[in-house]
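Missing here: one protein chain of the complex. Every other protein chain is in place.
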Amino acid sequence: MDLLPSRDQLELTAAAAEFFSEQVPIAGIRARRDEPASLDTKTWLAGAELGLLGLSAPEEVGGSGLGLDDEALVFREIGRALAPGPFLGTVLGARLAVLAGRPDLAASMVDGRTAVALAELRDGSVGPEGLGGRLDVLDPEGSTYVLVLGEDGAALVETAALGDLEPLAGIDPGTRLASATVGAASAACWLPADQEPLRLRALVLASAMLVGIAEAVRDQASDHAKNRVQFGRPIGVNQAIKHRCADMAVAAEAALSQTMFGAVALQSGRADREFQVLAARIVSSRAALDGASANIQIHGGMGYTYEHDAHLYLKRAQVLDHLFLQRTDALGGLLAQAAAQ
Amino acid sequence: MDLLPSRDQLELTAAAAEFFSEQVPIAGIRARRDEPASLDTKTWLAGAELGLLGLSAPEEVGGSGLGLDDEALVFREIGRALAPGPFLGTVLGARLAVLAGRPDLAASMVDGRTAVALAELRDGSVGPEGLGGRLDVLDPEGSTYVLVLGEDGAALVETAALGDLEPLAGIDPGTRLASATVGAASAACWLPADQEPLRLRALVLASAMLVGIAEAVRDQASDHAKNRVQFGRPIGVNQAIKHRCADMAVAAEAALSQTMFGAVALQSGRADREFQVLAARIVSSRAALDGASANIQIHGGMGYTYEHDAHLYLKRAQVLDHLFLQRTDALGGLLAQAAAQ
Amino acid sequence: MDLDFSPEQVQFREEVRTWLTEHVPREQRPEEPAGMREFDLGWQRTQWEGGWAGIAWPEQYGGRGLTLVQQLIWYEEYARTGLPGIDANFVGLSHAGPTLMTRATEEQKAFHLPRILRGDVVWCQGFSEPGAGSDLAALSTRAVIDGDELVVTGQKIWTSFANIADHQELLVRTTRGDSKHHGITWVICDMNSPGIDVRPIETIEGGAEFCEVFYDEVRIPLENVVGGVDDGWRVAMSTLSFERGTAFTANQVRLADTVEKLIDTAREHPGPDGRRPAIEDDEIARRLATARAEVAALRAMTYAGVCRNLRTDTPGPEGSMLKLYYAEVAKEVGRLAMDVIGPDALRLVSRWAPGGGWTGNYFYSFSQSIGGGTSEIQRNIIGDRVLGLPR
Partner (left out) sequence: MDLDFSPEQVQFREEVRTWLTEHVPREQRPEEPAGMREFDLGWQRTQWEGGWAGIAWPEQYGGRGLTLVQQLIWYEEYARTGLPGIDANFVGLSHAGPTLMTRATEEQKAFHLPRILRGDVVWCQGFSEPGAGSDLAALSTRAVIDGDELVVTGQKIWTSFANIADHQELLVRTTRGDSKHHGITWVICDMNSPGIDVRPIETIEGGAEFCEVFYDEVRIPLENVVGGVDDGWRVAMSTLSFERGTAFTANQVRLADTVEKLIDTAREHPGPDGRRPAIEDDEIARRLATARAEVAALRAMTYAGVCRNLRTDTPGPEGSMLKLYYAEVAKEVGRLAMDVIGPDALRLVSRWAPGGGWTGNYFYSFSQSIGGGTSEIQRNIIGDRVLGLPR
């Protein structure tokens, strides 16, 4: 029984963190706000080169064959760095392609040539025969496929098959948003839910990103509390600030522990894996949203400016909070489970 | 437009407050915890003598002919003092008797000879023909009637007609609780809801008591924060304490203002009276429950002892929170109203 | 107690309502600064001509000399028209004007007050600095006396409408001594003076509501000082307590309106289960009802506060209670709306968009517990001054 990162895992996450802080600084989100793509191709390919897209993919398709725990730890860094770009869709897409018997496709995703955007079904349905309905698409620019999760399974559908995308103003300057209405589009790959619970895997990775955000805002707020002086003392001496930082720390710690628990539970096929993953999503969403909100308040006026990073954490957390499963559905789903093992 | 107490009203409430603090000290609740009645007859009659039971009753039945605002201000003092005894039932019962054409009965309530207990219908129904079902009865000892509020109106039913009451352990040492199951009991008086919205009046008085509790715990917590020294300073210097007291003060102020607004709105027959009264109940319940809970925490270990008064405020607030209307029904009812005037 | 307005007050409300219906600007308020300035000043001038400027201002300064109740009625009716705030005229009418009335010389009053009421000029406020937020008295923008002028160098922040203002109520440090409250001077700064540089600040909601103002040896005549050199803290404090008076009413009425609009949205928008309207969700329904109750209580508190002011004539720290309660309710309404709209929460819609935008409103709501004194500062004030807790 071990819930702490191994030495290898610490090295892996340090490398990922270094890549993001050097190649994908948060300020880049503001700089690129009017670009069609939230991340430039060069950086995307550099990330692929570093192996970020194939951590859990088998070696046959160019992956590293690591576990979901490793991947979750790296997605925590993606969340912490607020790295934009279709990491989530592409990593999940590669797994789908592998399990659906399309190693060629998976390989082109792992090496970064083929990007997969996320599409959330707002209305309609998806199945082995294809997709129809209304969708919200995240970061479609440059993607070859979109990943759509349905009740019965997950599909990869060609982005081109969605027809004209209507760009929308999204809340997160680091996530492009578009809307699509599709009559009928065929699925390039289909993975039935009873073969692999891809939604749970997606939730683990989203939870890990939320954990990274919760930790980042805890640290940003604490740093500010140490350095910002008002009334002759750092504001962190005030319990209104200190206790709020403490609450952020506790929520982040709970979210991290539960998310790793969920990752391992899913990976090891525990009977209560769905329980544990849903619980992870619930506590990590709360930690990130509450923490990001508190961080804005702690920064006062500065936290309300576009120039500061504080709002970017909140906005990304809001986006993640709506991915793969609405919060109320996660709660309903958790209550429907048998008690934890 | 005036929402502040007049000089007369200040005098009236000062007299009531003095009576309660001298004749009905909170410590008496602990002292009488094993007595059948929560208040002794002598004190009850002294209260009647002072006119507390007939504030809004017409002079013909021995009342003072004052308004609901006056009565609400006095019930705020009853709440603040945690005074036990069937004040609420008897005052409402007297109004019911007056409006139902039984001034004789009303007169005997106003002068304290006839006490009216509150009965909450848990299951069953009440109408002009009478009452049947399961009831919770509050402070039945010594009462001649119970007051039952139904959807269509309010009834006075003889306590004796309820048959054997089963005494229950209640949460509030200052409120006796019993259960009754009634096949059919006739109503001594019946007041249709379309003639007089007695439930709204009951809610105003209960809200006023909740306001008194919210103010009492605000004051008790603030006093403690000023006097309790830890780490060499009064604990009130700590924002964890100070800000909590501030929140209590704001909630109490909001509850007081809205309750008086509701009282006047009901009294003057404003079109939005139900809206305003339900809003009063909602904010005053929250102020009292949250405030009483915070007060226990601020008192630390002492607040967790039976010997301290802190728990008595919480327990009374819980009882009041369940009277006449469940909180969720108050919220549902408020949402069903048209917007405020 | 009663909720009845006197026949005169009822008639006053009728007049206000009629006049507003006839005179409220029909055209859209321009978003670019010059047009916005023209719009706001023009509208103020219309009010002035109609006799509605400075309802509770003393007659000697061109006001109507009526009570706070009439002022309250005006703000209620004004907010009900759905117009935005009093915006570019806010500082002049609600901060600078009242300060001048209390502390300025007759000459200063005679010059400035009529111009404010008539809509001739826009005022802005220069109090906060990057290093002096909650701790306002820590301000360090320096002013040196040179002959009959102050020479000002430094920086201010969070200045609304600095880009279109004519005058600024400016706090500067003239003496650096032992007490940070001593040595501050309150001075009227001409925003067209050489050496002033104004830069807009973009907010998290989008758009530029505030500016930074930089001062590089800006020369201000000493005769523009109000209340005496080094005595500006006392002058500024009189403004701050006025700020939390009835001027706040319009915000509240607008919040009540937002809650009602959100209830309407919840009736139409699919709820969390994707089938029933959001309002049929038990949790959402209860939170909507709670917001309704709290907004009602906010109004009741305001009324009680006005009554208290009528009796005592000195606005107390109770204004902080209103401000705090308002901010917390506004933030909860912001969050609640995000839950009502579900996955639509990903779409950014400006709160000024026709039909209202809930995501824009959500981000905007974060400013409510920061601007005009953070909720933490309000809790300090309530703890210290209302409850008398030790510092």
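Letters A, B and C mark the chains in the order given here, with residues in each chain numbered from 1 onward.
What we mean here is this: contacts are C-beta pairs under 8 Å (C-beta built on N, C-alpha and C of every residue); 3 or more make two chains touch, one makes a residue touch a chain.
Quantities reported herein were computed from a predicted structural model and do not represent experimental measurements.
Of the chains displayed, those contacted by the omitted chain across the entire assembly are A, B, C.
In the complete complex, the residue from A:Ala16, A:Ala97, A:Leu131 or A:Cys245 that touches the missing chain is A:Cys245. Touching the chain that is not shown, out of B:Asp2, B:Glu77, B:Glu120 or B:Glu253: B:Glu120 (per the contact rule at the top). When you scan A:Asp2, A:Glu22 or A:Glu59 for touch with the missing chain, the hit is A:Asp2.
Checked against the hidden chain, the listed residues C:His95, C:Arg286 or C:Arg299 yield one contact partner: C:Arg286.
Contact between chain A and the unshown chain involves residues 1-6, 9, 67, 69, 218, 222, 225-226, 233-234, 236-237, 239, 241-243, 245-247, 249-250, 253-258, 260-261, 263-265, 268, 270, 275-276, 278-280, 282-283, 286, 328, 330-332, 334-335, 339-340. Remark: the residues of chain B touching the chain excluded from display are 120, 122, 136, 168-172, 177, 229-232, 238, 240-241, 293, 296-297, 300-301, 303-307, 310-311, 314, 318-319, 322, 326, 328-329. If you put the missing chain back, the residues of chain C touching it would be 272, 281-284, 286.
The rule we apply is simple: only the chains that are shown with their structure count from here on.
Distance from chain B peaks, on a Cα-centroid basis, for A.
Comparing chain C-alpha centroids with the centroid of the full set of protein C-alpha atoms picks out C as the closest. Distance between chain A and chain B, defined via averaged C-alpha coordinates, is recorded as 52 Å. Counting partner chains per residue, chain C shows two or more touched chains at residues 376, 379.
Residue positions of chain B touching 2 or more other chains, listed in rising order: 239, 243.
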